[in-house]
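In this view, the complex is presented without one of its protein chains, the others remaining in place.
Our next item is chain A:
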Amino acid sequence: MLKIKELTVAYTSTPVFSDLSVAFSPGKITGIIGPNGAGKSTLIKGALGLIRRTGESFVDNQPVRRVRRKIAYVEQRAALDLTFPISVFEVVLTGTYGKLGLFKSPGQTERNDVMKALEQVNLTEFRNRQIGELSGGQLQRVFVARAIVQQADVVILDEPFVGIDMKSEEEIMHVLRDWRAAGKTIIVVHHDLNKVANYFDDLLIMNHGIVAHGPVSDVYNKVNIQQAFSADLSAVLFTETEDVS
């Protein structure tokens, strides 16, 4: 369970959001949706303490900075150097570094974990490839495999489905559902409203603060989408028939 308490993040003098508090439930896949610039990624980075913020976040009632290893974070892909001399296997192996700590090298146990994770995302045959030689979808699966290896209680993915093929998307969803079955807390920043009902149990709708939070069936409706996005989009997504419920 990840709890965020009174979080405020400001890049400039106007905060992106202030005093935001929210708790993500274990055993559920929660989607975070909202328009561009609504503060979705900022919420995640703030909760992880990667950017300057006020407020605090907790995993199982312990401050995140003390229990960092309980969280796995799959960043948006853009920033990495894809020419780096590192293979698929080695990238996934870096998922064991947190647990190993200083001065310990990954051993056979860690290598076995990596092989299992690669199998789960169907990348076993690509394990010796340099990461620049992969497609967008394969690359995203590499980072999901690394999150598997981290064996964290909370897994956060920032727009994992952007620019990837359907097969990769399905395989990643499969892993997410396995994690859910294992009782982990899964949080996905998401951009595509179409699949919201299929993919998520809970939904956090944001627009510089929380618009709505709860089970998809309760909060994914015309009013909330209109408030977070626009009346036009809301009208397209929710036809009259759906509105009755």
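The working rule: contacts are C-beta pairs under 8 Å (C-beta built on N, C-alpha and C of every residue); 3 or more make two chains touch, one makes a residue touch a chain; residues count from 1.
Here is the rule we use: contacts and distances are computed from a predicted model.
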item	value
Omitted chain, identified by the protein name its UniProt record gives, among "NADH-quinone oxidoreductase subunit A", "Tryptophan synthase beta chain", "Manganese import system permease protein ScaB" or "Nucleoside ABC transporter membrane protein"	"Manganese import system permease protein ScaB"
Candidate in contact with the missing chain, chosen from A:F17, A:Y73, A:F126 or A:Y220	A:Y73
Interface residues of chain A (partner: the chain not displayed)	48, 50, 65, 68-69, 71-73, 75, 79-81, 84-87, 90-91, 94, 97-98, 100, 102-103, 105-106, 130, 146, 150
